[in-house]
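Yeah, one chain of the complex is gone here, protein chain that is, but the others are all in their spots.
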Amino acid sequence: MDICVKDGKIVEKVNERKAKIIDASGMIVMPGGVDIHSHIAGSEVNTGRLLRPEDHFKDVEAKTPLTRSGVGYSVPSTFTTGYRYARMGYTTVMNPAMPPLEARHTHEELDDTPMVDKATYPLLGDWWFVLEYLRDGMIEECARHVAWMISATKGYAIKLVNPGGLEAWGFGRNVRNIDDPVPHFNITPREIIRGLCKVNQILRMPHTIHVHTNNLGKPGNYLTALETMKCVENLSKGDRPIIHVTHCQFSAFKGSDWRTLESGAEEIAKYVNGHRHVTLDMGQVVFTDTTTMTADGPFQYILHQLSGNKWVNHDVETETSSGIVPFRYRRKSYVHATQWSIGLELALLIEDPWKIFLTTDHPNAAPFTTYPKIISWLMSQNARKKAIGKISRRARRKSLLPSIEREYSFYEIAIATRAGTAKCLGLKQKGHLGVGADADIAVYNLNPMQVDPSKKYMAVRRAFGKSAYTIKDGEIVARDGEILKSVDGRTFWVDVKLSSASDEVASDMKRRFREYWTVEYENYPVPEGYLTRSAPISVKAEI
Amino acid sequence: MKNNVITSVKNACAVGEAKFLNYSNHRRPKPLIRKNGELVEASLDKAIQKSAEILAGASYPILYGWSCTSCEAIRVGLELAEEIGGIIDNTSTICHGPSVLSIQDVGMASCTLGQLRHRADLIIYWGSNPWSAHPRHIDRYTAFSKGRFQPSAWRGYLSRLSATLTKKRLLRATSLILRRKISVPPEVDRSPSYALARKERKMIVVDVRRTRSAELADYFLRVEPNKDYELLQALRMLIRDEELDVDEVAGVPISVLEEIADVMVGCELGVLFFGVGLTMSQGKLRNVDAALSLVRDINQRTKFLIMPMRGHFNVTGADTVFTWQTGFPYAVDFSHGYPRYNPGETSVIDILCRGEADAGLIVASDPVAHFPREAVQNLVNNPLIVIDPHVSATSLTADVVIPSAFVGIETEGTAYRMDHVPLPLKKVVEPPEGCLPDTVILQRILHEVRKLKKREGEGN
Partner (left out) sequence: MPKLKVSLLTGRTISQGQGKEYGKLSEEYWRSVAVCEIDPEDMKRLEIKEGNNVKLTTGFGSAVVRAVKSSRGPHPGVVFIPYGPWANLLVNPRTHGTGMPSLKGLSAEIEPAPGEQVLSLEDLMKKHYKRE
């Protein structure tokens, strides 16, 4: 089977005499990887970089004639991030959390991240405008303002993190479950989630609402995850998913405290298997020293208290918060080993690969450079056996993994790392090799006819760690782990076209701006010229 | 504005106003190159060429400044530093560098300034004098601002002020009538006033001198020089309900400290702003350690936040750009081909005092005026290039001077506020002819440097 590329797109045919031919026989050809959730740019990521010089010292990349220098390990500098993704055959990365007030910062960093196409999700679940309009039942007004915000921040999807909890954290508090009202605002997380889900539908956004659940990281929280998924069940229209629960591993804890912690993956998998309106991504833990960073201020504070590690907190006025804490996952820790097992259980127990995707919530559960390891665990029971033999004995006894025989096929891996994520994101030209797709292609040096991934999982790891070829927009940018050309990717954002007057929203925002924020209205929106390669996706809203 | 000249400025603080009204003073809009000991005018091309020669030929050049220019220019600067394998450092190194070091050790519980305007009911300025260094801070963001959950304390201040003035007037009137000086026992400012007990926003200032900011405060704590560490640690113990065995710490009686600790723990949301009073006195980063740890500990009891008072225009932006491109906030050494960071070794003052640098590029900064003498002596003994809108002490000793456009007045760019919020800077007037933005000048130097290196490589 041949794939023809011309002018950056996959086409029916090309003039073979003039074309450059890549012989990929005996290798696997997949669309370029699409990472649906990875913290690579913005204020909390950069603070994570600042916080961890000790993490950088052990992992440096020298300058070459074609590439800029940089550092890793868990929070790499921007150039290094791009190069490392390209080496693994990834060509699109979604930055999942952007405080809207600091959108400019996120875009500046994304612009300095080469090799990949990218987009970012503004944090809207605690925005005062959202809380107020939803509390007053004004869904359409809320939708109009959200549309303004997405345009102003050049965002791609509506992100919720511990909805309601971050506003409570403004005064050091949190919400306890999805029906616990937010102090001062008289609205519950349930109402926020449902409200924004409706808004998402009204605006016809390409992706669903992207939700980091309440009570993340708390034993017993699998109930909150189920409640969250259930609370929007009746908003579902047809087969399309309407909610994406991200890094679900962190929200799948059963038990009442750290001692009685268990996996809730089975219950969650059961629910997801029986419903069509939900998609998830794993948030898989790998045993290593990494850095946690999320917008979930209260959760990050708890993590600091548990681990004693240094802690940065950054609350953003009117909108959201964030916290950063270095963290080491240890094999012999019962809790960490259980977390490791939960991620894999979720992926293996959910039957439809189009519903659960491979992520590590980089860098929260592990750096993205560990993806090849996780692929090998998904594809090989032997690999899992080897890993499980080294973990805490108690965790091993309780883990479901020894009883799970399922092994992902290459096809399913392609879904979990590119086809499924692209579809979930609504990126029509990504994640497939059909005619009209962007020519983002990864060739992996592995012959599926000769190599049994179940037995040769180390070969699988090596192949996915270093692509034989990475092609971006029709150009070979990496080969065998070496960057051949540095390219700038596009920044996708959603240009929501409202059918009714949107100037009203703008003048409303202008009037109230000074009350809410400490910057001027004119200085808030990010102009399109700011993005090196702006790639708006137009949608027509229902209103 | 009139005829491309700014005639008046509204809404800015005193420093900002001075900046906008005087940006055109003290400028020589032509590039200069030193020939036979004198600076003579030259073409921009020649100045750029000479700069490129100096930088490409150096083995350990320093590129310093960066805090008074845009993020876009800083990005080019980093690329240039990487290309020539030099050290790139910004003004954090003599300002809040130690704060950064401490944050890297301890972390920091912080926020954007709006959070404070809306929520903070206790504001502490420690070793910082916003009245002089950040003139609009108090009325925009803290005590005198109005927020969603907190009213302004301006009225309270005014009524206190009028009470004090009335008292003074009465004293003077009485002394005139009685024809002798009335002695009133001096105000013992050692016990917290009732003001700390009331519900509205309160402001506490801690400093070695009674600064102008202290005049505005509800309470002023005078600490002995170089004793901030002891005072911070004492407060830390008190908020953890531990007993102190001494009568006073750093010149402050324990009874007073106990009351302050109570106020801190009892507030709804408090903030501690700290200035270079902590970073520059004895202990340096350890003082900041203590402050960061104190605030972190209070979070167990109530919400408390901390923020360094960064000055220097876009120094926060410089740290931010450095960090995302290299992983490190300042004092970055590219001489091995990858970023290295070790303040004390790779920081500019130390390198200059050890005499290790052999060339310098100074962008939008005046180290000759602001560095200790020994560092300056070494700086001026090497080939020196200056890119700056103004004539400065450094440009007087330079070998190449390239005048640039003023960021935020004559050219646009991005800068970061002290709480990391990025803001766009606009172009308001045209720069003098021949004055290009820093980004353009640096790009051209980088281009020439690459040409020179290529030629050198081919020659081998």
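Should a chain be cited, it is by its letter among A and B, assigned in written order, with residues numbered from 1 in that chain.
Assume a contact is a pair of C-beta atoms (placed from the backbone, for glycine too) under 8 Å apart; a residue touches a chain by one contact, two chains touch by 3 or more.
Keep in mind that this is a model prediction, so the values were computed, not measured.
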item: Shown chains that the omitted chain touches within the full complex; value: B
item: Contact with the hidden chain (one of B:D121, B:D218, B:D366 or B:E448); value: B:D366
item: Identified contact with the non-displayed chain, of B:D45, B:E374 or B:E430; value: B:E374
item: Touching residues on subunit B - with respect to the absent chain; value: 14-15, 18-19, 22-23, 25-26, 93-94, 97-98, 101, 129, 131-133, 135, 208-212, 222, 225-226, 276-277, 279-282, 284-285, 311, 331, 343-344, 347-350, 353, 366, 368-377, 380-381, 390-393, 396-397
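Convention: only the chains that are shown with their structure count from here on.
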item: Chain centre separation (subunit A, subunit B; CA means) in Å; value: 36
item: Residues on subunit A engaged by subunit B in the complex (per definition of touch); value: 41, 43, 46-47, 49-53, 56, 60-63, 68-71, 75-79, 101-102, 104-105, 108-109, 112, 170-172, 184, 301, 304, 309-318, 321, 324-325, 515-519, 523, 527
item: Of subunit B, residues touching subunit A in the complex; value: 71, 75, 79, 82, 100, 103-115, 117-119, 140-141, 148-149, 268-269, 296, 299, 302-303, 305, 319-321, 323-329, 334, 336-339, 341, 414, 416, 420-424
